[in-house]
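With one protein chain withheld, the remaining protein chains of the complex are depicted in position.
Letters A, B and C mark the chains as written, and numbering starts fresh at 1 in each.
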Amino acid sequence: MSTLYQQPAVGERPTYLNVDYGWKSWLFTTDHKRIALLYLFSITAFFAVGGSFAVMMRLNLVSPEGLLFNADTYNKLFTMHGIIMVFFFLVPSIPAVLGNFLIPIMIGARDLAFPRINLLSWYLYMIGGILAVTAVVQGGVDTGWTFYAPFSTTYSNTHVILTAVGVFVAGFSSILTGLNFIITIHKMRAPGMTWSRLPLFVWSHYATAIIQVLGTPVVAITLVLLGLERVFHAGIFDPADGGDPILFQHLFWFYSHPAVYIMILPGMGVISELVPCFSRKAIFGYSFVAYSSMAIAVVGFLVWGHHLFVSGQSLYLGTVFSFLSFVVAVPSAIKVFNWTATMYKGSITFETPMLYAFGFIGLFTIGGLTGLFLATMAVDVHLTDTYFVVAHFHYVMVGGMVMAYLGGIHFWFPKITGRMYPEGWAKFAALIVFVGFNLTFFPQFILGYLGAPRRYATYAPEFQVLNVMSSAGASILGIGYIIPLVYLTWAWMRGPKAPQNPWGAKGLEWEQSPTPPPTDNFEHQPIVTEDAYNYAGEEATLDR
Amino acid sequence: MGGLSIFPPRASAMAGELDALYTFLLVVSATMTALIFFLVFFFAVKYRRRSPNDPMPKPIHSSIPLEIIWTVIPFGFMLIMFAWGTKMYYNEYTPPTANTLDIYVTGKQWMWKVQYPGGQREINELHVPTGQSVKLTLASEDVIHSFFIPAFRIKHDVVPGHFETFWFQPTLPGRYHLFCAEYCGTNHSRMGGWVTVMEPAAYETWLSGGATGGSMAQQGEKLFEQYGCVTCHVLDQKGRCPSLRNVFGHAVQLDDGRTVIADEAYLRESILNPNAKVVAGYQRDVMPNFQGQISEEQLLQLIVYIKSLSNPAAQPTGGQPATNAAAVKGVTP
Amino acid sequence: MMHPVVPVKTYVFVFLALITLTATTVAVSKIELGEYNFVAAMTIAVIKGSLVVWFFMHVNRSSSLTRLFVGAGFFWMAILIVFTLSDYISRGWLPGGTWWK
Partner (left out) sequence: MWVFLLTEIMFFGGMFGGYTVYRNMYPEAFASTSRFMEVTLGGINTAVLITSSFTMALAVRSAQIGKKRALITLLICTLVLGIVFLGIKYVEYHEKWVDHHIPGPGFHYDDPRYAQQAQILFYLYFAMTGMHALHMIVGAGLIVTLIVMAARNRFSKGWYTPVEIIGLYWHFVDIVWIFLFPLLYLIGHHP
């Protein structure tokens, strides 16, 4: 295999990183690992942009009358924070970076099924991102990330169409990634890699990909209809012309509720890898964890109406949606219990990725349980559109997804770069993130029940104490995110060389692929002979 | 207000009930969270790796009984939440059908305009008496707003193109926040005001101080003349258009054979788009469309006027489901 | 993606069936059947669609995996339409009685 490539330096093994240094070899690459890195850099950039909007918002909210900005600017800030974080960070983050890098290696394939479509996905993502950023530069958009009609179609005079086109294009990037994953997982598994031996990370991405493929087109067409409506004013969403704004909400949430599972499922996949590795013990209830992902993917499509409990939706349909929303909580609970049970009688160590996994389990538990408050219709009537909702989804998205993302980045950092990160700094940063996060968002639960509505540029004075606490937390959280950026960059350049399997982890990516991997991932065709997470070295079982 | 209580003031009959449900949820969630935190912490300490030479732990693959237990027990709690929450939700969103104090509210960017049946008007202020069921009819002039009174634990979106109803029973005198909870543009955060709850006697005094320009029904009557409605809708006679005496709350026979009950939604539709449902025996295209010609506030005044032409005893009472367009198409609950 | 070759006869037969059904659906639409016009038109459309999926697109000879995907596609579309529509149909219904009090 090594004869295929020119030796880059004397005595050095060719890897996907040193095989070629030209810019063309990056921008026109079809190597899933290089595309993953392209995503890594661009997603980090969008995270920084979206994060800086969040910091500005929190600064503004230190004073009840708004410290820095007028209401219009504030409205644009929260809109663009939402749009960039949701469509350009959360949705692509783990799938497009870690999923892209790891899925082929984990199943023993050389690349994704359609490498060129994978590259196309990245370009579409970038085009979408650039359109959205252009909209920001040109003056922004102020509809909220939900684009509710008729405000967005008729009353807002900002760059709604440009932003919608950006999201539309990025949506196709997401569809193509999902399509690529589904086909890859079906068709490219190595000999012996049966469905019951797939790492749970792959299972969760399979479930994610299904949602991407089935849900995203609906939001795409909804945004098309929205854009056309804004141009022609035919009235499809505007009651002044006989239309119904609730229809927009139905179509929008048909995608956007399952979309939160696009965001969280890959995070659950990461945690399902981290917990067994650092407990040195097979996952408890493999099939329950795997099928619960699929259950979430299916039932997740049946609950969107819980966003519409106070909108005038039919009471009867509300009841159905409320019930199904409780049902969808069950598989998530199963996962949490199984992770906890995996630790039972393990041999646990506390490297940084495991700390993030602890953070995930704790914060996701809180985020998930507060979801039950919102599924309970009577309570939702009081809590919806208040800070309680903001706190709830940040606990799931930031406390859950971002924790998992950071944990995954640290866990596979040696694999991706071939170098180790500084453990001391990393643990310190993990602690800062955890503390900062809770200080930022826990007060918002209380604010919410007290009745503070979200998306407010100014607020009643009695809410100031909790808002200042939240803003203080946000500044700590911000620092917590900057520290890893600095030491990870440093470690990439100067960090000590990593061994092939620094964690003693199981899985093809650690055991059979060199670190960092060569372009073809493996030096010879891997053959799988054992179940996933076989830390005890058991004999293979064909079926469990 | 003030202090760091986690509950806003309880100023309606519903607030106490909701706080009870919320407390139940809090207790269940806190117990679950504590359990998970404890287990994670306990396992992490108890089963930490003591030396690098520790043997690999034995795998425990699965336990079906355990999986069933931790699926079924939480789900049982969830069913309680579901049942309790649904019951209260129906109560919150189904106003009593009789003996309500009706008040009419119009939302527009960025204010709430309140009209009382006696003709008093306010902006961003709402006055209500204790002990009385208050029914608000809400309309929006432009985008979606949401009428939210935390002290009453109630909120409803105000979607343009529909009337929404909303009810509560204030219990505790005081001044409470009124918010718009659905993002509606630039000054969304300033689209709010105060709800003042008063003792009934004080409320009567307050009411008597504010009326100018006649009651809502009288204002509606003026509009009825001003827009020329009166020329065709002649009271108690068969003119070119039906008489509106005793129409509200009664069944109306339509020209396509269907029957509808004339409720607020029907009156609204018939004013804005008269040809949608035409009364049997009358011609189409006689009455002009008022869509876009008449403000939501005026519409409410007209409807109150038409209501006042009806014998109150004939209004739909409890237990009898009000019929509307959807039900008439042949799909009944 | 290798499939056995299907005889031309099958295609011709399916084609003729499709054309006939098109003619039928137009003819039926000229007859006043009330609500059943819609039912008839949609039934014919479903039959035609199935013929194309089944024979032209070779689903009759595809793996069960392909069939699963085809089924899933229509199932999800049904979810979208049924749930959304049921809101509009039942929105005006007021609960009968006061069992929740």
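Please note the rule applied: a contact is a pair of C-beta atoms (placed from the backbone, for glycine too) under 8 Å apart; a residue touches a chain by one contact, two chains touch by 3 or more.
As the structure is a computational prediction, the values presented were derived from the model and not from experiment.
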item: Option touching the unshown chain, where A:G128, A:G243, A:G362 or A:P526 are the choices; value: A:G243
item: Interface with the unshown chain - residue positions in subunit A; value: 175, 179, 182-183, 213-218, 220-222, 224-225, 228-229, 231-236, 241-244, 247, 250-251, 254
item: On subunit C, residues whose C-beta touches the chain left out of the figure; value: 1, 3, 5-6, 8, 11-12, 14-15, 18-19, 22, 25-26, 29-33, 37-38, 41-42, 44-45, 48-49, 52-53, 55-57, 66, 69-70, 72-74, 76-77, 80-81, 84-85, 88-89
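Operating definition for what follows: only the chains that are shown with their structure count from here on.
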item: Innermost chain by mean C-alpha position; value: A
item: Label of the chain whose CA centroid is most distant from the centroid of subunit C; value: B
item: Between A-C and A-B, the pair with more C-beta contacts; value: A-B
item: Length of the line joining the C-alpha centres of subunit A and subunit C, rounded to whole Å; value: 36
item: Per-residue multi-chain contacts in subunit B, two or more chains; value: 86-88, 90-91, 94, 333
item: Of all residues in subunit A, the ones touching two or more other chains; value: 246, 312, 315-316
item: Complex interface listing, subunit A residues touching subunit C; value: 186, 214, 218, 246-247, 250-251, 254, 301-302, 304-305, 308, 312-317
item: For the subunit C and subunit A complex, residues of the former touching the latter; value: 65, 72-73, 76, 79-80, 83-84, 86-93, 95
item: List of subunit A residues in touch with subunit B within their complex; value: 71-72, 75, 142, 144, 148, 150-151, 154-156, 239-240, 244-246, 279-282, 284-288, 309-312, 315-316, 318-319, 322-323, 326, 329-330, 333-334, 336-338, 340-341, 343-350, 358, 361-362, 365-366, 369-370, 372-373, 375-382, 384-386, 446, 449-451, 453-460, 462, 465, 533-538, 544
